[in-house]
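The following block contains the structure, expressed as structure tokens.
Rest of the complex left out; these chains stay put.
As written, the chains take the letters A and B, and residue 1 is the first residue of each chain.
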């Protein structure tokens, strides 16, 4: 019989949790033993997520604190809560995949500026492995703490990585990324109230977005270079989906070849010869990427599509858990997109 | 020069208010002098509704209490607030169009059961004219207090009226009505958070809905008969739009002829020979109605379409104001639907 691992999901009432649970239900080697939620403690899973009524864990009750054994914790918590919980979990011998931003950036200074809290565990920032699997796979193996990337950084870094990997000097990087509304979380807000978001789209955090230091930090980890990214996010009226378009200058290469070479052994990255639709990766851990060199303006244009809750959050978290455990990387990740 | 009338809008920050203000901006004889809102007092209109930035009143500040003269009040308030405010306004000589449900039902008993407050002004319930313009036009003329109907009752009663007007005994009335999400108001709620409402639809208040006593009461006012209505509302993922489908038994008539005769002089009701799309009346005060007799099951099937915020709320409120003042009934109501 195959090795299985007991897991706890912290923050079990939000969207990243529901997507994670969807994957875990079908995962042959990960077993949910604790669903932890301060706000919904005492409720059955099917009360919090009626769509999970038919699942085998629908009767499981959410708890304040873990009550059953587990070895691995997935944190679907607010940044501040993860910041505090992670050291305690590590201390008690758990392994952690943190889906918040609390351990994604290696320098604690960024937290004051972008997250508005003072980071108290700089040593863990140094230890944490940034969980963009395709970029940091070797470090993820055996890691105690994986900081699962943000959705924008995931889509963007997968579009930049071939340039970074082959040491191609890149500059003038502009990223314009679009996201479905679920990226903003489950808490209702005026601008995302259905009547106002339907037939609407708009940019936000144009001046400052916390995914910028995360992306620049990941580039620094990979190349030791400081690259400044101009980043604009736009929210569009879908539940899920993310499209990152990267404009950059770099030495001339056969860009299609560069991407194919980079991703030839990757399960979850597919290089396309035409722009991807977000719906083609809906509900999956895939990234479809289309690289193009615009000769007229001497600009590379890279378009990558992911599901913000899939590869952009919870399914990549499972991918990371698989790598941490030394299992097949696609264990439990055979989702086929819902179409249409 | 034409007579103009100064108006105050109470509860100026919600959807019925924004639709009302849209109409008033273009109304040649109604002039907004007060925008009253407890929750948003002090803000400029364009802060509450950025889409009104270019309007001539965009700089007008919302106030706690009216500060300028006015003769007519539109109440876009919660039921309880309207319940309390109406007598004060009438006492001070104002005329009132109340868009809440507080004065729609003639018997105070219904309020305890369906609105969960005890109605303290039964005499005003008797005085209030139910503002379904096409059904109670004569009483609206000169009324001090018009209780503007709910959206479901508007769509439904316009589909029933031809039977009622000609005294055709009807029975076994089943109403299945669909509404866009704006009918639930502007306050964000979990189930109407865009990611959850997108690609979703569901029924609610299947057991008990406060529009039922309102519809039955209106029928009683017209016919002195007690007709029981089985009513199911379903919310669908649009911002606006309403479709009411009425199933009933009644003596055999030429139903198309009946409807044409009933509505032949009406500006805002159009009798169709095929099922209407809600988009055909989007942003207008029109009701498109399609009557059909199903010989096979001996059932009348009447389908009526309105914009829940248009004829279903704010534009009918303007229509009523026009009638109250003895003006042309379509003054300020020449909206053409947005298409597509």
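Following the convention adopted for this analysis, a residue touches a chain if its C-beta (ideal position, glycine included) is under 8 Å from a C-beta of that chain, and two chains touch if they have at least 3 such contacts.
The shown structure was predicted, so the numbers you read here are calculated from the model rather than taken from an experiment.
Asker: Total copy count of the complex, if 2 are in place?
Answerer: 4
Everything that follows uses one rule, which is that only the chains that are shown with their structure count from here on.
Asker: State, to the nearest whole Å, the distance from the C-alpha centre of subunit A to the C-alpha centre of subunit B.
Answerer: 46
Asker: Which positions of subunit B touch subunit A when the two form their complex?
Answerer: My answer: residues 15, 180-182, 186-190, 192-199, 237-240.
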